[in-house]
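Excerpt of the complex: some chains, original placement.
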Amino acid sequence: MRVGIVGATGYGGAELLRLLNLHPHIKDIVLYSSSKEGMNIHESYPHLASIYEQELRTLDIGNVKNEVDVIFLATPPGVSAGVSEQLIGAGCQVVDLSGDLRLTDPTVYTKWYKREAASESVLTQAVYGLTEWNREKIRSAKLVANPGCYPTATLLGLAPLVKKQLIDVDSIIIDAKSGTSGAGRSASMMTHYSEMNENFKIYQINQHKHVPEIEQILNGWNNNVTTVTFQPHLVPMVRGIMSTMYMKASKKTSEQELRALYQQVYADEPFVRIRPMGQFPSTKEVYGSNYCDIGITYDERTERITVVSVIDNVVKGAAGQAIQNFNVMNGYEEGTGLAIVPMYP
Amino acid sequence: MRVGIVGATGYGGAELLRLLNLHPHIKDIVLYSSSKEGMNIHESYPHLASIYEQELRTLDIGNVKNEVDVIFLATPPGVSAGVSEQLIGAGCQVVDLSGDLRLTDPTVYTKWYKREAASESVLTQAVYGLTEWNREKIRSAKLVANPGCYPTATLLGLAPLVKKQLIDVDSIIIDAKSGTSGAGRSASMMTHYSEMNENFKIYQINQHKHVPEIEQILNGWNNNVTTVTFQPHLVPMVRGIMSTMYMKASKKTSEQELRALYQQVYADEPFVRIRPMGQFPSTKEVYGSNYCDIGITYDERTERITVVSVIDNVVKGAAGQAIQNFNVMNGYEEGTGLAIVPMYP
């Protein structure tokens, strides 16, 4: 397969390059950039020197099918809404890592993203790429909307409870923590080293764009779920997301029972690992890998369930899951190119 | 005043030394240690060289009143239960920074601390040292149980809502995050640098010793509150605690209304700062200082209140509040020696 990456100079693009290097079915990679055409990728990323020596090109949709078979869009908001349909029309598969095509309701998109939504015809074609729970649709998709980083960790952690209706539907609270790489490569005061190190921040309170994405999927699984409380925090580290999730159990249960459920639900999933009794994951245990590690417990005192779900936001929360979806779309074994052991320490 | 510090080689002890150096009413400081007698304090802490040159002494209760007027116990669990009564008996004031004397019910202590509780007579004399809410009792106390770091941030953040009965009493969820200094100076795998950096951990799930402390105080304020859900996390930073707290509002409210309440409740408090609309504190904004900064919001979609409270765990969560209590006990202006601007960046 010939692969194109649009937005190759962002962190999502760089991570695709890291991971695709291990993929046996990639013949050629073309890098597109709207702002840095002509620059060699290793001028932007010296760590890629001698591995990738491509120049960044302008995306020419009229010619794209002559160059690549699949396009990963690692672009800022607003780009994929515009180009996805043309790319599919040109005969390319598209995996969109942006948030543009995840929300099926354009009014919800406009409310949370403060910009115009993609056209209905594009939105209709886009398949939500939470691989573990949407594999069948992804298999035949031409356009995949790759999930957000927070929704990936959160939804994989909540799915068994929500689908089995084991919780009070209006009791879901998600306290999420992320490393700074999720904020991208653009320098800002928020992620200026002197402001961020030895610091822990909360941000976009009640306003994060991933709220409607989480709600949409949960509602699709159990239509009694309409809203969740979700607050994101910024951790002084580069990679990793932890979602700590709190819910009222709808009936008495136990840690054993809940863990057994999770282990059964995810038994055949190569990238979801359920922790044994008394053990909870930390973000570093999935560092650099496509795993989602989940711990679960129940407190008899409060009748509340706590689920802890961790991912590497740049891998399972972005580039890794995009490749996982690419594999499903093309009939490759789902873990192809993703059999990476987490880097520890 | 002549001051004694027991456990001077721990972080709580070192921070007392940092802060007491600015206190105008301290004449003399004596350092006690049960394991390192004879060592000079700056051998353990080179940063104190030329400032403190005391040798560590053995605590001799028979002689203690000849040496000091007030004792700060910065000791591991189990010590103050034993010595507090004798120290008071000897005529010393005592501020205990350990958790031994905070819980009034010995059975609760034994359940959560897995050790025998202090005697009833000691527990009866101990006054809980959350200065802002217990000032009158502290004024005449001989023995103050200085609050835990998590309870300090949490209780200051919850007090107005709980006391005014504005929330569903069984809906309180506290997602707490701390720097590593709270774990003390003993090296461990948990806080080994290579295991902790670029990592975010959850620990002591449903089992942290600060749970009963928080519940006891909340229950004292509003006896309908019996349990809370509290989960602590470890952040790759040294200092700082953030408690993110989630509650269901018991009736419709608004961010304005809630903020106005907080501003009014804490109007005269020198160490509590309420953030303006749309602004939430990060831990670094109180770094090295005795402040507790609080942000609050209300989400109409979910009818849920989120309160964010930050402190420096070593100052307001330990040594700073201890000195604040010491000031109250002795009739000094409460902020004496604590007028420290947070260190930023």
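The chains carry the letters A and B, assigned in the order they are written, with residues numbered from 1 in each.
One rule holds for everything that comes next: contacts are C-beta pairs under 8 Å (C-beta built on N, C-alpha and C of every residue); 3 or more make two chains touch, one makes a residue touch a chain.
Since the model is a prediction, treat every value here as computed from it, not as a measurement.
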{"item": "Oligomeric state of the whole complex, in copies, if 2 are shown", "value": "4"}
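One rule holds for everything that comes next: only the chains that are shown with their structure count from here on.
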{"item": "Cα superposition of subunit A on its sequence copy subunit B - rotation in ° rounded to nearest 5", "value": "180"}
{"item": "Whole-Å separation of chain centres (CA-atom averages), subunit A against subunit B", "value": "39"}
{"item": "Residue ranges of subunit A touching subunit B (in the complex, touch as defined)", "value": "170, 173, 175, 177, 179, 194-195, 197-203, 205-206, 227-229, 231, 233, 235-240, 242, 244, 246, 280, 282-284, 287, 295, 297, 299, 301-302, 304, 306, 308, 310, 345"}
